[in-house]
Structures are given as structure tokens and as C-alpha cells.
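The structure that follows is given in the form of C-alpha cells.
Omission of a single protein chain aside, the complex is shown with its protein chains in their original locations.
Chain IDs A and B follow the sequence of writing; residue 1 opens each chain.
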Amino acid sequence: MSDNEPENEEIRSDGAGIVAPDDETPTWSERKARKTGLSRLTYEYFERARREDQDLRTESDYVERDVLAFPTWPHETVRNLSIASFFVGMILFLSATMPPHIGNPANPSSTPAIILPDWYLYWSFGLLKLNPLNPELAILGGQKLMADRTYGVLANGVVVGFIAIVPFLNKGSARRPVEQPFWSAVGVFGVVFAMTISLLAIKNLMPMNVDLLFDLTFLLPFVFGTITYAVLKTMREGYMYNLNRRYYRLRPPK
Amino acid sequence: MSLERKDDYDHKAWMKKKDLTPVEATFLTTLIWLDKRLRIVDYLELLETLYYRVNLQMPKSHTEQYNLDNKFWYWYPLYTLGLFSTLAYVVAAISGALLGFYYSPATTGDPTTAYSSIEFIMRDLQFGFMLRSVHRWAAQVMVAAVFLHMLRVYFTGSYKEPRELNWLLGIVLISLTMVFGYTGYLLPWDQLAYWAGQIGVEMSLSVPLAGEWVAQLLFGGFSLSQSTLQRMYIIHVFLLPFVVTTLIAIHIGIVWVQGIAEPH
Partner (left out) sequence: MADEFIKGLGILTGSGLAWLVLASWYRTSSFESTQQLIEPLSSGATEGLFNIIAVTLMDVFLWFALLGALTFWVLIPAGHQIMSALEERRNAQ
């Protein structure tokens, strides 16, 4: 900056720089002071958040640099282009080698032996077949509280609802499965249950006893969930052992 | 004194002086022409300022902190499933638009017009068999990739603070993807489609309290008819594409703003 320029040319951070700088223009803090209620709270929170950002920036493990991480060109672009063309090629390969068929035209008067949605809806279709689990109430003289199908439809809502609230149940900074054995076990339980309930949905295509299939549908998820929990818990203790070993070498237990 | 207007900043003379390649000259000419009319230099400056304000100081990423640069590549297949499903969505959109030229959603006639138009596409239309195959496989791949994407996010704990909202948005998206698949499954109006539609009507009738309204709204009645197929068609080719494309854009936008939850 040369000497003959006026001194008030330096960067203004009070929010008054955009409009013409005369005495009438209120500064940011003046404007904040005039506000009441929600807008006042908003200004106050913004100030706090700005200060928090500033504090974070001055912390020691923050680095100054021009770019975030990988350069977009050529690294990211080449990677994305090659992966994109590979994926599209795979879709074309699948559709060339295994084309879909088309069944007989719709005929409302003849119910086919096999009624199925696409594979990704089997889990939902399977939830409609939970009739034996629909609770019977003794008060109503053994009558069911709701129709079996209503029960199945509500089960869909329960499953989706549970998945939706997972982030609000499982908090903390653990990321790897080994750091959170319980929630990984819940995940494996869910995956296995999705598969078994899908198999239950196509029970008339399955070459096995239907009652056994029904029992396995609910048993297998627990089995796999428990195994996952046990394995990950053991692995975690192994990690802790490795971490602690150095400590105990320095200070052997008496 | 000539009548020609004087240009204080004679960009043409400046360009002549610079001895530019044809590419550079074309670029500069276009830039100057646009800038004189639209003031794009102002906007570029704003963008540049924003870029530096946002990027100048960032925390170390986990790959940097734990020196995972090399390892991250090996896990990359699991971290690219979102891109995979987006790509499959694009492929399905393109092939679907082409299929839409030949498909007509009508239950009149025997076999129905809808069924016959699929038959026409598969048998008579040049490249139509492949086109339907591509559309169907793209849809299958998209659903599969979305499922696996959700599992990856779950098992690496990527849904945790501050990404809860994107997880909820993802659940909406996966549900809409399945609705996409279901409505598309009904369109050929073959036996499988018809009876899958029947189950759909019965399921929506079983929704407590609002069942009949839901059936009326989605299926156009309590039994399958022309209006069912018509509604499935409009949901599949008009309603969902707008909604899902917008939501995908928001979903990816949030990932962009929040950054990828990297493994560590």
C-alpha cells in the first residue's frame, strides 16, 4: 500500500464496508445491539461460532495449505473417469450377457403359482409373512389385535424407523467395527436378517421345510450377531494388549 | 479527431503485443467479449475469494494424519459405491428416456397395449432388446449399489455427527429408489407385474387409518385398472425423476460441504 492512500482503506470486518462509509452507517455490533429476540440470538450465535472457528484455526494441528487433499487434476479426474467407464462397461456387459425376459401378459383371472416383487423388495414382502408372530390378546378372547397384513405393513415402518434413528442412538467417535463391537453386531444382525427374511419371502421356492425356515429366519441373525460381537470384542482386546504392552514393558507389574 | 470511440484499455493492442497461440487468443477474445457484457471478472474474483477463505486452513485429514495414503486406495471400492449408484442412475435415465419413446401405458386390447409395446421393443425395434436390458440392469445395479453404500456407511460409522441429516436423507433416497424399482416393475403389465401390483394395493389398503386414501392416491382405486398403470407410469417417468434427482444433488452437496468421512 502506498503512502498517499487514505488509511481507512484497510479491510473492515465490522460489516460496514459494503455500503458507503459515512457516519450514518451502523456497524455490525451496533446493528446487533439494536436487534431483539430471535435475530439478536442469531447474531450472538454467529459471533460465538466465528470465534470458535478462529480458535480452532490457531490450534497446533491445523495446517495451512492451498488445496484440500488430492489434486483434482490429474489424480482425482483420472481416477473418476477410469472408474466411471469401468462401471458403465460392467453394466453394459451384464445387460449384453444376461438380458431380462418378459413373462406372460397380465391375466386377472388366473393367479400364478409364483407371485414375487423384484429381489430388493423381498425383505418387505417377507415381513408380510410374520403371521405366527402377531400377538393374540387373551382379553379379546384370543383374537388378534390387528389383521396379519396390517401387522406386516407396520413391521416395515418399524424396520425403516429403527434404521433412521441409528445416528441418534450410537454416538461417540468410534469408526472402525473393531472399536464398536456392539453396533457392528447389530449391523451384521440386520444384514443377516434381511437375507433370511428375503428367503422366507420366497419360501415356496426354497427346497426345505417351511417351519424350519421360519425358525432359522429369526435364529440365524442372532447367531451371526453374537459371533461378530465375540470376534470383534476379542480383536479389540488384542489391540488394547498391543497398546498396553509397551506401557507394561516400561513399568512391569509387580 | 476520429469519431471512433477511444478505449482506455486497448485490450486488442495488448493481445497483439503478447504473441499468443491460437487457443490462447480465442480464449482471451471470448473472455473479454463476455466480461464486457456480463462483468464475469467480478464473479470470478468472488469465487476465488471464497475458495481461499474456505480452503486456506483446514484440519489434517485422517489419511494425512495416519499416513494412510497408500492404504486408502485399497479400500476405494467400498468408498465409491455412491458414485456407482449415481452412474447407474444416469445410465438408467438415458436408456429410460429412449425406452419412453416407444412405450405406451395402456391396458386396452389383448394383450394390452403396454405389453405389446414391450414386445415391440424387444422383438422389432432396432437395438431395443439391448436397450431394455441396459435399463433393467442399470436399475438392478443402482439398487444393489445403494444397499451396499448404506452398509459401508453403517459399518464405518460415517453416519455419526455431523452427518445424521445426510443419513436420514439417504434413507429417504433408498426408499424412493425402491419405489422407482417397484413402479418400473409394474410397467410391462405381465403376470408378475400384475400380481405384484395386487400385493401393492393390498398392502396400502392395510395401512392403518389412511389405507383407502393411500390406495386411491397411488393405485387409483382398490383394484388394478388403467388408472393404476397410468399412475405408476407418471410416478416412474415424471414425479420420481424430479424428486430423486433433486435429493441426490442435495445428498452429494452435503457430502461436498461436510467432507468425506475418511477411514481411520
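Descriptive notes on the structure:
Note that in this section a contact is a pair of C-beta atoms (placed from the backbone, for glycine too) under 8 Å apart; a residue touches a chain by one contact, two chains touch by 3 or more.
What you see is a predicted model; the values in this text were computed from it and never measured.
Checked against the full complex, the candidates A:98, A:133, A:158 or A:240 give a single residue touching the omitted chain, namely A:98.
Between the chain not shown and the residues A:78, A:133, A:205 or A:240, the one that touches is A:205.
Touching the omitted chain from chain A are residues 90, 97-98, 101, 103, 114, 205-207.
The definition used in the following text is that only the chains that are shown with their structure count from here on.
As a whole-number value, the distance joining the C-alpha centres of chain A and chain B reads 19 Å.
Of all residues in chain A, those touching chain B in their complex are 56-57, 61-69, 80, 83-84, 87-88, 90-92, 94-96, 98-100, 102-108, 111-112, 115-121, 124-125, 128, 146-147, 149-150, 152-154, 160, 163-164, 166-168, 170-177, 179-180, 183-184, 187, 191. Remark: chain B residues 55-61, 63-65, 80, 83-84, 87-88, 91, 107, 110-112, 115, 118-119, 122, 129-130, 132-134, 136-138, 140-141, 143-144, 147, 151, 154-161, 163-164, 167-168, 171, 175, 178, 181-182, 185, 188-196, 198-199, 202-203, 206-208, 224, 261, 263-264 touch chain A in the complex.
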